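Pasting in a structure now, in structure tokens, and then I'll have a few things to ask.
Of the protein chains in this complex, one is absent; all others appear in place.
Chain lettering (A and B) follows the sequence in which the chains are written, and residue indices restart at 1 in each chain.
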Amino acid sequence: MKLGEVAVYLGAELQGDENAECQGINEPERAGPYDLALVGNELRIDVQTLHALALIVDKGSKIEYPNRLLTDQPRLAFCMALELFHPHRSLFPGISPLASISPDAMLAEGVMVGAFTVIAGKAEIGTKTEIHPHVVIYPGVKIGKGCIIYAGVVLREGVELGDYVIVQPGAIVGADGFGYLVSGDQGLRKIPQVGTVCLEDHVEIGANSCVDRGTLSETRVHEQAKLDNLVQVAHNVNVGPRSRLSAQTGISGSVNIGADVVMGGQVGVADHISIAAGTMIAAQAGISGTIKEKGIFAGSPHQDIASWRKSYVLLRNLDDYVVRIKELEKRVKELMNER
Amino acid sequence: MKLGEVAVYLGAELQGDENAECQGINEPERAGPYDLALVGNELRIDVQTLHALALIVDKGSKIEYPNRLLTDQPRLAFCMALELFHPHRSLFPGISPLASISPDAMLAEGVMVGAFTVIAGKAEIGTKTEIHPHVVIYPGVKIGKGCIIYAGVVLREGVELGDYVIVQPGAIVGADGFGYLVSGDQGLRKIPQVGTVCLEDHVEIGANSCVDRGTLSETRVHEQAKLDNLVQVAHNVNVGPRSRLSAQTGISGSVNIGADVVMGGQVGVADHISIAAGTMIAAQAGISGTIKEKGIFAGSPHQDIASWRKSYVLLRNLDDYVVRIKELEKRVKELMNER
Partner (left out) sequence: MKLGEVAVYLGAELQGDENAECQGINEPERAGPYDLALVGNELRIDVQTLHALALIVDKGSKIEYPNRLLTDQPRLAFCMALELFHPHRSLFPGISPLASISPDAMLAEGVMVGAFTVIAGKAEIGTKTEIHPHVVIYPGVKIGKGCIIYAGVVLREGVELGDYVIVQPGAIVGADGFGYLVSGDQGLRKIPQVGTVCLEDHVEIGANSCVDRGTLSETRVHEQAKLDNLVQVAHNVNVGPRSRLSAQTGISGSVNIGADVVMGGQVGVADHISIAAGTMIAAQAGISGTIKEKGIFAGSPHQDIASWRKSYVLLRNLDDYVVRIKELEKRVKELMNER
């Protein structure tokens, strides 16, 4: 592909050789003479040591290079270049004769099914959805169009996926919520979990993550919400649109997470609380109560991040204050003695 | 089913129309004209807005409604109604011809085996146990009667399950414990993990949880203990009867957990310690040493919850105390100067 064509595709301004051959994109220090690289306005990179064909830089950047692609949104251009040079290809095309597909499952046109995948009764799968090998689709599951379901995924009975949902390997959607009745004489009695899970359009679920079915109604992950790996979403939770939950975060039962909430890794959220839209939560925080207004929170139990920082600075300086208290005690004793 | 019959089944007193038709149970605001709903003594619900056929309420509750089911144990009645209207049905009945079952595996009457499940040599499976598709049962595994093993579960060689055990999708029972010998010159030497895992009667293991095999003897989860999703139980651990470990909790090697211990999510427990029966541990706590007497604990490292609360209140007010120290220093300086 000509560099000039790439520039047009990325919506970037090319300063350099529009006829140069461009074949890919790589990290700056690994990019070869046919590769783009993203530099943005990163002045710490010594561009004189680079071998890339062209650099994607911020419009107005002072970075000099033979071929420059100037843009207001370098990361968007980087993402588009990745899409351009690494278009999605279906790894397991067609329907494997080794899959076990129930006669009353309904597969739309272009559905792909890998070897040893099980599609049970009354499942419905939308157009061009790719189901890789070793997926287990329980009875009554509905999947929209254009989804990608990776190997090892389990979709329990009746769960519903919208369009363009991606489920990374090993994720479990619709396992029973964790509910028991404690009765003194009979031990623990399992509360049947008869609800379901809805993953709306463009949701992505990370590897080995778990989204439990509702007890009576549903657990819902709203459109474009993204879960990283090893995330736990308990029964009856709502994850708001475009919210992002980083790896190993756990959401307890019946929590309502608003839109555009961002959580770092290993965050925990207590049950039956709400989190306002747009809230940001630092890694390892423990959200112990409802957050009514958006803000940035950290710590366990959580505080707004400014208070949390102040507390921690004071905590680290506590020994100074202890010294000062002891000094005060000494002087006050002197003063008392002098009376 | 007639509402009067439902009342008898639930052991509740019906005040209302015993001949009304009842078809299910749902959340109060979703329940329709043939559904029960659990209200208990929850006065925040505006019952005038509900469409349910009948409400399950506390005996003595002042909640008014055309049909009321009065009981001392509303949550038990709720659970029993769920069992009544959603009886367990086997999702993968029979033995799939697509399963791979070793000729020397012993399957009792009524065992169900899903497609592509592997049952290796010398495995023994008890009456009416349901093994879903895509389960891997390594050689020598013993499973009792009435168990449900969901898709994607792996039971490693020689592990033993009692009766009525439930293993949610993706759980791994019997992986190698994490043990290496560090020797300066040779790097790390794996310590063979040749023990096993025993899950006793009525144990439930959550989705994608891991229970490692013992190094020499066994890791044991005692009867009725319940593990939520993504829980880690390391080698040689004992989880006491009826103990409940919430999601993403991790138990280090050789820990002894007593009976009826309850842990919140993301708790960590250090190795080689014991936790007294009946102990309750708050989410995200870090149990750094043996707990000899039952209590409620929180924080990392853990404290009894009263001390922990006091520490955190003080921590949040530290800046006040700093102001007071500075004020004291000012006044003492004045007093010193006046001498």
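Note that in this section a contact is a pair of C-beta atoms (placed from the backbone, for glycine too) under 8 Å apart; a residue touches a chain by one contact, two chains touch by 3 or more.
The structure displayed is predicted, hence computed values, not measured ones.
From the set A:Asn236, A:Gln266 or A:Thr279, the residue in touch with the chain omitted from the display is A:Gln266, counting the whole complex.
Of the listed residues B:Leu10, B:Cys210 or B:Val262, the one in contact with the hidden chain in the full complex is B:Cys210.
Residue-wise, the contact with the chain that is not shown comes from A:Gln168, picked out of A:Ser61, A:Gln168 or A:Thr279. Residues 25-27, 30, 73, 75-76, 78-79, 82-83, 86, 88, 91-92, 96, 98, 114-116, 132-134, 150-152, 166, 168-170, 202, 204, 206-208, 223-224, 226, 228-230, 241-242, 244, 246-248, 265-266, 283-284, 312, 315-316, 318-319, 321-322, 325, 328-329, 332, 335-336, 339 are the ones on chain A that touch the missing chain. Take chain B: the residues that touch the chain left off the picture are 100, 116, 118, 120, 134, 136, 138-139, 152, 154, 156-157, 170, 172, 175-176, 178, 180-181, 183, 187-192, 194, 208-210, 212, 216-217, 230, 232, 234, 248, 250, 252, 266, 268, 270, 286, 300-301, 303, 307, 310-311, 314-315, 318, 321, 324-325, 328, 331-332, 335, 338.
The working rule: only the chains that are shown with their structure count from here on.
Between the CA-based centres of chain A and chain B the separation comes to 25 Å, rounded to the whole angstrom.
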